[in-house]
Structure formats: structure tokens, C-alpha cells
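Here the complex is missing one protein chain, while the rest keep their positions.
Labels run A and B following the written order; every chain starts at residue 1.
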Amino acid sequence: MDTITQETTCILALVATLMPLLSFAGILLVPGRTDRGAFFSILNISFSLLLSVLVFIKVWDQPVVHQQLEWFTIGNWHFKAGILINNLSALMLLLISLIAALVHIYSLKYMEGDPYLFRYWAYLGLFCFSMFGLVITDSLLLLYMFWELVGFSSYLLIGFWFTRKAAVQANKKAFIMNRLGDLGFLTGIMIIFTQFQTLDISLLFSEGGFVSHATIQNGFWVFSSNKMPDIWLTIAGLAFFFGAAAKSAQFPLHTWLPDAMEGPTSVSSLIHAATMVAAGVFLLGRIYPIFNSEVLLVIAVIGAFTAFMAATIALVQNDIKRILAFSTISQLGFMMLAMGVGAYGSAIFHLITHAFFKCLLFLSAGAVIHEMHHLKEKYKLDIDHQDIRLMGGLRKFMPLTFITMLLAALALIGIPGTSGYLSKDAILIQAFEWSEGQAGFWKVIPYSALITSWLTAFYISRLIFKVFFGRLRLNDICGQTFSLHEAPKIMTYVLVALATFCLFPFFSFNPLHYEHSWIIEGLNVVSNIGRVNIYHTLIPAAVNLFAVLIIYLSFTWYVKRGKSPDLSNSALFRFAENQWYFDKIYQNSFVNGILLLSRSVFAFDKAVVDGFVNLLGRATVLIAGLSQWLDRRVVDGVVNGAGSVTKIIGNFARHFQTGRLQHYLVTMLLIVLSFFIIKYFSQAI
Amino acid sequence: MIPLAHFMFVSAALFCIGIYAVLSKRNAIMILVGIELMLNAAILNLVTFSKHDKFEASGQVFALFAIILAAAAVAVSLAIILNVYKYYRTIDPTKIDNLRN
Partner (left out) sequence: MSVEQIIFYVFAAMVLSSALFVVATKNLVHSIFLFFITLFSMAGLFVFALADFIALSQIVIYVGGVLVLMIFAFLLSNKQILDNPKPMRSRFLGIHHLPGIFVALVFFLVLIWTISLVDIGQLQWVKESQENTVKASDNTIHYIGINLMTRYLLPFEVVSVFLMMALIGAAHLARKERKV
């Protein structure tokens, strides 16, 4: 590709990035009604989508597009800013703009009637802008800046209903958790800069880039003239992963994501299911060459653990959005696992497919919540409109929502014919292949992933059955017969559009073999894992057979018999219901610890520092008193004495100044006479 | 022939009476009278010495001027006294001790 088309592509990408920023600025700066901005932002995001499609067509399977300009200079270091679009970023650009556009359209109806809606549109614009910027930038520093912006706009959107206390708590929590992760990211950037003296992603991480030239020699990490102990390489990898873990809600920084469900559902679907949480995975993909085998192992372990943990928690939740939130954490764990086992392409592939079906799940759930909320408002019921225990039988009222959600659920489980099957099986198969080359204990990892996928099948079918099958349990509780409506047309259009993306033809013409997917081929990763043929047939078959069994089990529990075995008193159930007590542990250890520390510091401050200051103050007061006494008695005494003397003299002199002419005249004549007499006597003498 | 000294003794006595009136009286008109007495004493002196200045008669001319000026002064001061009385309701100079406003 020659330079001119490169520039054109870059400009297209840049414009696509800036359009949401335009809607952000435009909506905030132009005054108007509080619900303004909807069509403006939809127009802008649609334009972005169009441009993204163009960019994608130009870049996919073509040489990398890279343009840069001098940004600023410090000493001898020239920092450059530019646009780097390879297959990964083009794909992300397309994904984000597509889902963002659909969510924008969905929000048109979903958010209708909310006061101060313009803030919602403005924040969405800011978020999309930072997300686009994050995927197309070529500098780690800029990437970090957009990373922060993404965190900030997410903070704004989680707290959109800032009058709710829970929302404020949630956005604070998310912000702090992300800040911790940012610390890791920043550490990684600093290590990279120290070693390579540049932050240019294409120089660092492209094929034959600096990172691949750096070698390990005698326990040192060497690159040209720089060298540092090789532990720093591991630390850098871990630091980057820590940053990614915060953004992608991995253990131990996962607790913010379920709380972030306090935001509007459309926001949850866009940010906390499809795009922002994927930023962590994207970051790992961008800087993949930096990770050495130890770090990758850590990533794999943490990914597998997070996936398993979140799936168990999702089993017992009753809030429809929380189930999906834990499901998201679990799926992100899958992606991390894939990254860890070296299945780079599969991770990204799963990222893409997951984005669509999880977004769809959330939007369908949003439709259900929307209708339940209407019901609640209409009859003034005191219920939690997100509780699945109150739902049931919604299939009859909302058939379209039911069908789309079912499709998404199937994709999540990984039933053949859906996109999820391709990506999930890819991860599982590659995990097993990877474990072939590992020592005994690490063989647990693929098996835990396998179990996790079955747990997934259970919790999502539980959700579907509880919400859409059986009878509306709300009727039993309130003793009334309610009826619901299908979601508004615009919302269902979006659902249908997303549902089509859950099907296999969009990703591979072969519904059974992930290796033929164009995304995997396009990402073109040389896998160093030996292909073990037996897994490619055994695993999908095992997974799916068992998954179907599990679905049937939940069907009998939740639909046929209408009641499930009551496990709510068992320790495991409570353990899962309380989300493995992570929140409590954090609360007790970190929050309370910090509070304790603050209190002791406060006490120290009060007793010692304040005491000293007070002592100083008292000493000063004493000295001041002394000086006041001195001042009053001695200095003032002198001054007052002078004043009194003057006053006495003045009073004396005043007697001559009576204002009476005759007295003046007397005085005058007396003086004249005295002169006369003196004159004469002096003459006489 | 009366010696000049006798004129001067009379004049001195008259002048001192005038001084007393000016210094002691609590009435503006009496003060004015005292001033006139003093003026008359001075005029008497002038006239007395002009006896030895026949051709130029400076003493008498000055005495004339003094009489005229005294008359003018009396006219003006009487007018002033009347105005002061109108304003203060008194002509006691010891009580007239503030400027207007």
C-alpha cells in the first residue's frame, strides 16, 4: 500500500475517532433541552461506523498502516504520536463502532424520559472517543492516556444516576480499582521506557521489533547497550497484566464489575460486557511479545481461576444483571486463559464473539427490565424489577426478546452453529494442547476451564428458564394477574441485528472448526502448541453432550417440577452467594485496615503533632503576654506620659485662648506695657 | 499760655479711661464708646502739637482725617452690632464666640 492511501486510511480512522468527541463537545457546549443530543450522537456514531468499515476493508489482511508525527521532545528523547492500525486494531475499531452504534439506537428508547439525558449522550460520546483512541494509537503513553479516559468515562456512566447511593458507591469502587490497575500499567510503561528508550508500539512489539531483539543473557535482560536483571522482564509483564486485570475485572480486582451494574443497562452492555472490559484483553494482545513464559503461566492461572470463581458465583445470583456480570467476568477469564496458553488468536476471537452475544444478553435483559420497570411504575409495586425470582413465563409476552436471548445463551454455552461454539472450543482445545507440554499440576487448568463451561451452561439455562418459562411468579406474590408487552420496536430491531451476529456464518463458513475462521486466520498467529488431533473431536463432543445434559437438568428443576432442590443452607451455596467473600475480605483487610491506619495517624497527629503545635502556641501566648505587659507598662507609659504632659500644657495654654477679644486685648496691652517698662528701666540702668 | 504737658496729661487720662472701657465693658456699644474716647485722646494730642506747625498744619489735617475715619468706623460698627444682635440676640462680646455655622 503506498503512502497516499496510508494517509487516507489514517485520516479516516482519525475522523472515526473524533466523531464521538464531537458529539460530546457539541452536546455539552450547545445549550438546549435536557434531553437533547440523541440524534446528533446517533448520527456521529453511525458516521464513525461507516468510516470504521472503510478502514477495516482497507486494512484487513493488508500491511500495517502506521503514520506518526513528532509530539514533544524532552532532552534527547523525541516522543511521537501517531496512528497504528493493524488487523487487531481494525477489528476492534469495527467491533466497537458497531456495538456502540447499536447501543446508541437501543438507548434511544431505553433511556427515554430520563431527566438530563444529554449527559448520557455526552458521556457515551466521550467513552466511544476514548475507546477508539485506545485501539488506534501507536504510543504506549497515549494508550495510557486513553486508558485513563476510558476509566473516567466509565466512572461517569456508572454514576449516571448519581442520586442513588449505590451508584455513587459503585462508581467510586470502579474508579479506585481501575486506579490500582493503572498503577501496574504505568509501572510497566516505565520499565519498558527504561529498557528501550521509546514508547512506540510498532517499534517495540512488531515482528522483529525491539522486544524480540532483547535477549536474556546470564540472568540479564539485554537490549543493545541497556541491560537490567531479567526479573524486570517478568515484573514488567506482571505489571501490564495487573493493569489489564483491573480493566478486564480479573481476580483479584474483579469486584468492581458486579457493582458497576448500577449504571443503565445499555451502558452495562456497551462498557461492561462488550468493549471496555475487553480493553484489558486488547492491551495484552497489543503488547503480547513482552510476556515471558512465567507471566503467561500466571495469566493462564488467574484467567482459569477467575473464570471458575465467577461461574460458581453466577450460579446462585438472583439479580438478572448480576448473573450476566459474573458471566462476563467468567468469559473474560476464558480470554485471559487463552492469552496465557498462547492462544492469542482464539482470545481475540472469543473477545469478538463474546462482545456480540454478551451485548445481546444484556440488551435483552435490559428489555425485560424495561418492561418489568414499567409494570412496577404502573401498579406502584414495591418490588425489585431485576429479580429473576419474580419473573417467569415472559416467553408469551415477549417472544422476540425470548428468541434473541435464547440465541445469545446458546452462543454463551457454545452449542454448535453459534459463534460461541467456535471461539470457546478454540480456547478449550488449545488449553488442552498446551497442557500436554506442562508439568503435572498445571494440567488442572484445562479441566477447570472445562468444568467452568459446564457451569456456564447451567447458570445461563437457569436464567433463561426462570425468566421465560413457567408462570409469572409476580402474580403469586401480589395476588394479581399482570401482563407485559413486547419491548419497543427500535429495541427489538437492535436485538435482532445483534442476534444475527451470534450465528456462525459471520465468523466461519465451517460451523464446526474454528481454525477456518477468518479472524483466526487474519490474526495469523504462529502457535507453538503442537496440534493434538484427538482433542479437536473429543472436546467439542464432550462439552456439548454434557452441556445438553446440564440444560435438561436445569429444565427439569426450574420448569418441569417448578422447584429446585433447596441448597441455600449449604456452606458452598452461601460461599458462592457471597461472592467468595471477596468484598468482605477487601472490606476487612484493605478498607478497614486503611481506616485503622488513618485513625492511628489521626491519633498520632492529634497527640504528638497537635501537642507540639499547641505547646508552641502556648509558649507564644506566654511571650506575647509578657511583651504585652512590657508594652503596656513601659512603652505605653512613656507614650502616655508624653501625651499627658502635652495635654497639661495644652490645657494650660488653652486658658489663654478663650475666644474673648477683651482677654486678648488685655494680654496684648500687658505685653506692650512690659516692653515699655523693661525698656525704660534698662535705659535707666 | 497752657503748657503742652497739661494737654498731654488730659489726653493720657482720657486714653486710659478709654482703655478701661474697651477692656471691661460687656456691651459692644460701650466698647465702641471707649474706642471713641481713645480716638479723641489721640486727636487731642495731634491738635496740641500742631500748634508748632503753623504753615503745614499737618496735625490738624490728620486730626480731621481721624475724625472722619472715626465717624465712618462708628457707622459701620453700629450696623455690624445691629446685625450681630439680630443673629445672636445679644451684644455681649464674651458670648459671641462661634463663627457662623
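Quick notes
Going forward, a contact is a pair of C-beta atoms (placed from the backbone, for glycine too) under 8 Å apart; a residue touches a chain by one contact, two chains touch by 3 or more.
Just so it is clear, the structure is predicted and the values come from calculations on it, not from any experiment.
Taking every chain of the complex into account, the absent chain touches A, B. Across A:I477, A:A624 or A:L669, the single residue that touches the chain missing here is A:L669. Counting the whole complex, the residues of chain A in touch with the unshown chain are 662-663, 666, 669-670, 673, 676-677, 680. In the full complex, chain B touches the hidden chain at residues 1-10, 12-27, 29-30, 32-34, 36-37, 40, 43-44, 47-48, 50-61, 63-65, 67-76, 78-83, 85, 90-92.
Basically, only the chains that are shown with their structure count from here on.
By the touch rule above, chain A contacts chain B in their complex via residues 658-662, 665-666, 669.
Remark: chain B residues 19, 22-24, 93-94, 97 touch chain A in the complex.
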